[in-house]
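The other protein chains are all here in position, but one chain of the complex has been omitted.
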Amino acid sequence: MMEELLSTQEELNHQSLQTKWRLMVLISQCALLILFLPIPLVTPKPIDRLIHIDATSFQFTPAEIKVNQGDRVTIEFVSTDVVHGISIDGYDFQLTSDPGQPVTGTFVASWPGMFRFRCSVACGNLHPFMIGKLWVGPNLILIRGVLLGILAVVAAIFSLKKSKVLKTGKTS
Amino acid sequence: MKKEIIARSLVVFFIIIAISIPFVGRWLISRKQGTIIDLHARTFENGGWSMDTLQTRVGVPIRIRMTSEDVVHGFAIGGYEMIPLEVTPGEFVETTLTFDKPGEYTFFCNRWCSPNHTRMRGIIEVMP
Partner (left out) sequence: MNRLDLTRTRWTNFLIRNRWPQFLIRAITLAGFIFTILAGLLGSVVGSHNFAIIFVWIAWWTALKLFFIPFGGRSWCSICPIPMPGEWIQNGGILQPRGKNFGLGKRWPKFLRGRWLQAGGFMLVGLFGVITLTSPSVTSIVLLIILLLAFVLALVFERRSFCNYLCPIGGFTGLYAQAAPVEVRVKNPEICSTHAQKSCYEACPWGVYPLALKSSANCGLCMECLRVCPSDNLAVNLRPWGSDLGPETKHSLDEAFLGLVMVSSALMDSAIFLGPWGQLKMAAYAIGTGSWFLFAGLFLVIALMLVPGIYTLAVWIANKLGEQKMNLRKALAHQSQVLVPLGLTAWIAFTISFALAKFSYVLPVVSDPFGWGWNLLGTVAKPWVGQSTLTSMLLQVIVLALGLFWSSRVAIKISGSLKQALPMIVFSAMTMVGMLWLLIG
């Protein structure tokens, strides 16, 4: 009798372990889907853009730029106080401007997402934190991040659903 | 107890090494460098050039090693033909100057560096 009970208990444990594994596999599959599933987006027709950026220690103006994917972006960059530079993370784009002397450069915004741009010429103590943001198209990774967060909460709830913790919680 | 003594000596030894690196290093370099002049560039508001006057004689080369402490500066001399140097924060740039004629030459920053940029200057006295 006792043995029988034990063996059914074991079987139950085994079963719950199996469902737990299945759940984990399912959740990680969902996570991968959320992170990497390509989302077909209708990108507006690429246009040429001219953007003027002022650099003053330690601020770009404007520091927040939005363009569409595929746009040809020409940046007119001018420093207003000391020598500043601009380089965009992930793009091979760099300009240096002497105070009052505008320089221009062009790049094609072919990569979507959020990219920080930074001052590339040491310009004083806060130089490492002289940062601006460029958005190319909608910021998909942020949306994916939020969805992954929702999945994380759901996963947390399901991973504890059948555990003792909640059951004892409910009876008490 | 013997172990304790070894441990203490080790601690003291490591600390001595740590302290001696900057001092010994600086001393060694100053011996090797000899006559090189260290010139630090700062905006006028932060003190300007670290030396206001440099002295030399006609025909005697003067070696200067420059670095900036804040923003990008430049180095040029009025009445002396040279390609202006770029003085970048944290980096070092070296130059050797030789003057043919005696007199007072003005060296100055040629990259706009602050509202008082034009006041960032110094003098090289060239004696006959």
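To keep things simple, chains are lettered A and B as they appear, and every chain counts its residues starting from 1.
Everything below uses one rule, namely that contacts are C-beta pairs under 8 Å (C-beta built on N, C-alpha and C of every residue); 3 or more make two chains touch, one makes a residue touch a chain.
All figures in this text were calculated on a predicted structure; none of them were measured in a lab.
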Across B:7, B:60 or B:82, the one contacting the chain not displayed is B:7
Since one chain has been left out of the picture, which residues of chain B touch it in the full complex? 3-4, 7-8, 10-11, 14-15, 17-19, 21-22, 25-26, 29, 65, 67-70, 89-90, 92
Name every residue on chain A in touch with the hidden partner chain. 31, 35, 56, 58-60, 63-64, 87, 89-90, 94, 111, 113-114, 116, 118, 120, 122, 125-133, 139, 141-142, 144-146, 148-149, 151-153, 155-157, 159-160, 165-166, 169-170, 172
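Just so we're on the same page, only the chains that are shown with their structure count from here on.
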Touching residues (chain side chain B, partner chain A) in the complex: 43, 68, 70-72, 88-90, 111-114
Which part of chain A faces chain B closely enough to touch in the complex? 57, 81-83, 98-100, 121-125
